[in-house]
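With one protein chain removed, the remaining protein chains of the complex are shown where they sit.
Residue numbering begins at 1 within each chain, and the chains themselves are lettered A and B in the order written.
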């Protein structure tokens, strides 16, 4: 039995968006401490780790750890009906998740079937990263948009004092260079220069839920999976993305 | 012979939008009193009744009752060219309707063939309604949008003091409850509780032309056609929509 209340329904929608951008279904683990979710995308190229502490909620009654498997696409659609100034209550109701929006104009109650999702997500990749950068979310979104028409892949290179983005295709090539400790790149730590390429589409989905003006932390090692971290309010979202290696 | 002038061409466009959302062609009946139109949609599930009094027009010269059958889709496209501050003059011109926009920058004259539309629309359904509600147009539009991803149908239930909207599909279910005499529901008259389901798509088209902030009146009886009424300025628009009955 649990009953969880959040004062800003639209905030919870943005949390779920950070998951549904990669996976269509997943299992929330609800414990006394908070809610977590870990899932691999269907193509097994990327992994999302979501976690939000109980303090993010205005009411958080959880008597025992519970797993709630959901069709996240439908969950996100329900949540997108959130109006301004609406609160959200989630509780279990038999084999369904009851979602109640409470606002000045009335109540809306959705019910979403709870699914038994078998597959256990794989372990997180173990990588000793050699470069990390802190970059503004909107800067990274613009950079990725620049490369869009050139290639399906985008390369990242780090050096002692610079972060470089490269893309190359039949139509031309692009190289962007950003200095560390600049307005866009607040922090750049390079123990060893890294060079690694990723599928652009996945990267764009991974950062799509990052709030405007938020910082994104990217961690690299040459030809290894990257890790992406950002915060959505009190929630922590992390992703792993496998490198693209030309065959 | 008629010549009808309207000071705000865009207003007349919004009137025609309330008809063209359901039917592609129809016959305007132009009498000394005003203009009316009654038409069934091609699938015979819904009916629109439009009427506007002569006082809505700044010039209204009609010497005898006239029928003007039009391709309403093309009529609406012509009207969507209306610019700010343009006046509109409609008159008969042989077997065509002449439409003249007069604005500060010049004149635009459209001509639209007058069609001989045979089919007489059926009689209006006779229903002794048991529930009526007055709801804000934008509230109803939001409610219908909420149900969109769940089902192609939406159910309405009325009780003494509440109005309920229900939708159910494989992806989940939704129940919204609104009290009478609230900000959204200004009036709720229930002589007998009603329960009836409609095709969502038709309902959305029926209310699509309702001006922002206008009131919509809905009248129900269990498993009978509903009636929807709203005003667009001086014009009265009414619709009947057959209930959806699961086979």
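We adopt the following convention: a contact is a pair of C-beta atoms (placed from the backbone, for glycine too) under 8 Å apart; a residue touches a chain by one contact, two chains touch by 3 or more.
Just so we're clear, the structure is a prediction, and the values are computed from it rather than from any experiment.
Although one chain is not drawn, the whole complex shows that of B:32, B:59 or B:109 it is B:109 that touches it.
From the set B:77, B:160 or B:192, the residue in touch with the chain omitted from the display is B:77, counting the whole complex. Contact between chain A and the unshown chain involves residues 139, 142, 145-146, 149, 171-179, 182-184.
Taking the whole complex into account, chain B touches the unshown chain at residues 71, 74, 77-78, 81, 83, 96, 104-113.
Just so it is clear, only the chains that are shown with their structure count from here on.
After Cα superposition, the angle needed to carry chain A onto chain B is 120 degrees, rounded to a multiple of 5. Separation between the centroids of chain A and chain B, computed from CA atoms only, is 44 Å.
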